[in-house]
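One structure coming up, written as structure tokens, with questions to follow.
Note that one protein chain of the assembly has been removed; the remaining protein chains are unaltered in position.
So that you can tell them apart, the chains are marked A, B and C in the order they are listed, and the count of residues begins at 1 in each.
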Amino acid sequence: MPRKKKCVAMLLAGGQGSRLGILTRHTAKPAIPFGGKYRIIDFPLSNCSNSGIDVVGVLTQWQPLELNAYIGSGSPWDLDLSSGGVYVLPPYMKAGAGEWYSGTANAIYQNLAFIEQFNPDYVLILSGDHIYKMDYADMLAHHIEKEAAVTIAVRQVPWEECSRFGIMNTDAQGNIIEFEEKPANPKSNNASMGVYVFTWQKLRDLLISDEQNPDSDNDFGKNIIPTMLADGERLTAYSFNGYWKDVGTIESLWDANMDLLQTPVPIDLHDRSWRIYARNIGMPPHYIAPSGEVSGSLVTEGCVIKGSVKGSVLSAGVQVEEDAQVIDSVIMPSARIAKGAKVIRSIIAEDAVIESGCQVGEEEGDITLIGNNTVLKAGTVVPAGQQVSKEGSTT
Amino acid sequence: MPRKKKCVAMLLAGGQGSRLGILTRHTAKPAIPFGGKYRIIDFPLSNCSNSGIDVVGVLTQWQPLELNAYIGSGSPWDLDLSSGGVYVLPPYMKAGAGEWYSGTANAIYQNLAFIEQFNPDYVLILSGDHIYKMDYADMLAHHIEKEAAVTIAVRQVPWEECSRFGIMNTDAQGNIIEFEEKPANPKSNNASMGVYVFTWQKLRDLLISDEQNPDSDNDFGKNIIPTMLADGERLTAYSFNGYWKDVGTIESLWDANMDLLQTPVPIDLHDRSWRIYARNIGMPPHYIAPSGEVSGSLVTEGCVIKGSVKGSVLSAGVQVEEDAQVIDSVIMPSARIAKGAKVIRSIIAEDAVIESGCQVGEEEGDITLIGNNTVLKAGTVVPAGQQVSKEGSTT
Amino acid sequence: MKRDIVGLIYTGERIDQLRDLTRIRSVAALPVLGRYRMIDFILSSMIHSEIHNIGIIMQKNYHSLMDHLGSGREWDLHGKRNGMTILPPYMSRDNVGVYEGLLDALRSNIGFLRRSKERYIAVTDSHILFSVQYEKMLAHHLENGADITLLYTKDRSARRNGAGRYLEVDAQGTVHQIECDPSIPRYENTYMSAFLVRRELLIDLVDRAVSAGYHHFTRELLTHILRDKSYKVCGFECPGSVWVMDSVESYFKANMDFLVAENRARIFNPDKPVWTKLRDEMPTHYMDGADVSNSLIADGCIIQGRVENSILFRGVQIKPGASVKNCIVMQDAIIQRNVELAYAILDKQVTVRENTRMMGPAGYPLVVPKALTI
Partner (left out) sequence: MKRDIVGLIYTGERIDQLRDLTRIRSVAALPVLGRYRMIDFILSSMIHSEIHNIGIIMQKNYHSLMDHLGSGREWDLHGKRNGMTILPPYMSRDNVGVYEGLLDALRSNIGFLRRSKERYIAVTDSHILFSVQYEKMLAHHLENGADITLLYTKDRSARRNGAGRYLEVDAQGTVHQIECDPSIPRYENTYMSAFLVRRELLIDLVDRAVSAGYHHFTRELLTHILRDKSYKVCGFECPGSVWVMDSVESYFKANMDFLVAENRARIFNPDKPVWTKLRDEMPTHYMDGADVSNSLIADGCIIQGRVENSILFRGVQIKPGASVKNCIVMQDAIIQRNVELAYAILDKQVTVRENTRMMGPAGYPLVVPKALTI
């Protein structure tokens, strides 16, 4: 049963993630495959486990089924514990009525009772759409040392991209003195990573009063943080310099996969001191046939490669048949690229079949996307930037 | 990850259970303590585990938090598995919209995709408000042998109680030929236990068509079973003769607890071949002081008894102080009965405090109930049948 | 779902012809097919036959086996009621220590047999790679009214001159004779050192055989039973191919067989995964310059050189200019630049220095022991 914990993590696994198009039509964003062996949620969950944080609430209301099955008892991340563990927390009915999560802060508010069970000193708020390795214990130590009400992880981004982020302006001591949401003329390039450590008692009070404000969007960035600034609370920034990549769009998801093929690699997943854990699917080693050719690529369990694979990331159970070509693409679990088909600069989602002679994607232009379980009839040509799902195609 | 299963269990953990009054104001019914060491849900979960059914979906939308924490990774029931396990399934958003469970059949319908993951041949439907030990594997074998579309567990009830149940009228072969919901003039006394084995493909089709019927309540008893009868499907009855007790009201919950004190006991929880598992709370053995007196009672870990306990069921961590008397009562976890207080024919819920000199309940009349976390001020007298919660008292 | 069989795996075989491969580990812990140990196939077969209570008899050098099995979680065998029971030697004063044979091992672990609740028990050695459905074996056992059912194969690759046990099985499936270590086997049915029997009967048999001074289950007890026809002994044919790991040569050939798709399909059924200990490795990285052909490659490798007709275990590194042909390379080996290897078996954590050339004769591969740098 729940026991007192120093710190509890709450992962905002979010809404529909519609910028990912047809990929999230039947899958919650955190359950999307990444890097051949992983799902996006493996990164925050593994970070928690490696940081010694052993209570993680996953707040989700969109397609939780696959996520539920994927997380299961939490064993892949060593989170199948009696005294904690990982909990999937959709909204629930209270006193006869129920409501969906209206904003990030409201999602936490609706789960106050969950958090209170562990009587934590601190709460770590995470979001579920970034690829990064981060020691939250170090961030927590920083928070405790600074005696802050909230510590916000920040990362320097290119100046020209500041207008896409929440920008934190700090004083010489690292205290946040101003917060600008997507500023046109930023004063600094410290972007919020959406990773917060709150002193729980402070956050608890803030959430309760924010909930009583009918004008609030119940959002951390829009409401909670500005209120804290206005109230004169101590907000500190925690600088993070490692690899950190949003995977919220088709382009950025493809990009982040391609990053794994760079030399030197910007995020090392071979690193044994900070493993990224994933649920295993129990397939044999992959097989490269005499006709197979693979270079500059990641290939994993269960794949059978009889064609040519270049600059691509292949997930478990992918089949590339004779004379098929896979170039600069991301192929998700159990997809099949049939004889003579050519896939270039594309994402092929789970269980899709690209029949023989198809041409998917082009050398230039936007990334092409073939959705889950889609069967692309022999000889089909799908130009750059198009999305094809089993329900039909969109651009 | 999910694997094909012969049979998947779906446990309807249900709505508010308002017949249990203030007991379910902050607790889902299946999470209510029973028999000193258990929660109601331990019975169906242990039955599943002992029957070799290792995928259990728990459908709940009311106060799932405590249930979630209680079930955790599923390890107490050996259900923390990679290839299955126990999943708490509240309603979730689909394609931008979400809806609460409107009926028992709708709850299963909304989780079609969950069930499909395991590609089962059969689905076992359970409800979460009965105390019983039952080998579902035996019922399943019966279903397979009879080649039925659905098998319904039935139990003979006293004729005068038939009007409270769904009554199944069968032919000589045990096929159900008629179903009467709460009949005034019953033709048989075979009551449905709310335990069904369905051949999955049949149920799947039925659920989909039932959902398309705007007049349906989407309920197993009211809609699905009558439709199957009308369609001429084979419905068989599976007779169960063991102990089976509804715990849906204050009286029946108290009654079922008292049953454990009878000699011979109608439901043997010492039976090692069919253990009822429960989550352990890690308390030391209980202590009976020199001044303590206990007879005809169940007492468990963490209790400290300095007063007198007769004919009662005490849960973990209960304290009975000097000169206190507990008679014919059910005391739930960590409640404290202070010096000189007297509790008779009552249910004292979790963490309640009965201060010194209180008089709770009477030798005759209805069961008295003191709600969770309620502190009854010294000297308070609560007559028979009254319910007192921390929010106030009701009769 | 009905769980009627308890499993018992004997891992005490000593097979000298496996040389350095089993000097530091039991055969059950022998690494095979890129990411597995022998015991994974036995455990997975049992689990898919709904056997969830499995005892594992350990003998010596069982550290790597225990380490591999851990808490049993990877096989869903970590339950409190069911699950995996490790039965190491030297645990109580009743224990005889070094087992001369299976019978000794059974006697020392008779408590496990007694405590189990299942009606039947399936006992198996661990040096044969095969896939069987024990529930079918049980059905056959019951249909034939057998007291003991022996698992056998007609796969000719399992036959050895001067070694092995061979069964005379009649058309009704009854076993009449058992040949032990014949110079040329008379019967085509090779006994696979696995049998199914009523648990209570096995306890009886062990008790009585021990009082008779027997140590060996097959050579003494089974032979005796067949001679005096005291019980009905039947045979159940294991379908498909089997791979006997009784020498470095047969081990090498068995692994290489799995470069053929048909053989992989015989053992790897997508609906019945073979579970093994996880390492949480990332996918294998094929860098520029990688040239891989007809090979099985596990995760976590970094490949910059040439690999042909080979099996790479997890975490192997092949540096630029290196060439590996007809080799089995176990986990975490590092093959430095311009190495040339052929017909070699590299145990775990071997490093091969730059420019080294090493070639075994075809069919008689060299073995490089664990953690060596050459």
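Some observations on this one:
Here, contacts are C-beta pairs under 8 Å (C-beta built on N, C-alpha and C of every residue); 3 or more make two chains touch, one makes a residue touch a chain.
Predicted, not measured: the structure shown is a model, and the values here were computed from it.
Though it is not drawn, the left-out chain touches A, B, C in the full complex.
From the set B:14, B:166, B:221 or B:292, the residue in touch with the chain omitted from the display is B:292, counting the whole complex.
Annotation: of A:6, A:146, A:222 or A:339, A:6 touches the absent chain (contact as defined above).
Touching the missing chain, out of B:105, B:276 or B:324, is residue B:276. Touching residues on chain A toward the chain that is not drawn are 3-4, 6-7, 49, 51-53, 78, 80-84, 137, 140-141, 273, 275.
Residues touching the missing chain, restricted to chain B, are 35-37, 75-76, 261, 263, 269-270, 275-278, 280-290, 292-301, 304, 309, 313-314, 317 (touch as defined at the top).
By the touch rule set out above, chain C reaches the unshown chain at residues 24, 60-63, 66, 70-73, 78, 80, 83, 86, 88-93, 278, 280.
Everything below uses one rule, namely that only the chains that are shown with their structure count from here on.
Across the assembly, the mean Cα position most removed from that of chain C is the one of B. Separation between the centroids of chain A and chain B, computed from CA atoms only, is 38 Å.
Annotation: 46 Å between the Cα-based centres of chain B and chain C.
Across the assembly, chain B contributes 80-82 as residues in contact with two or more other chains.
Contact of a single residue of chain C with at least two other chains is seen at positions 73-74, 273.
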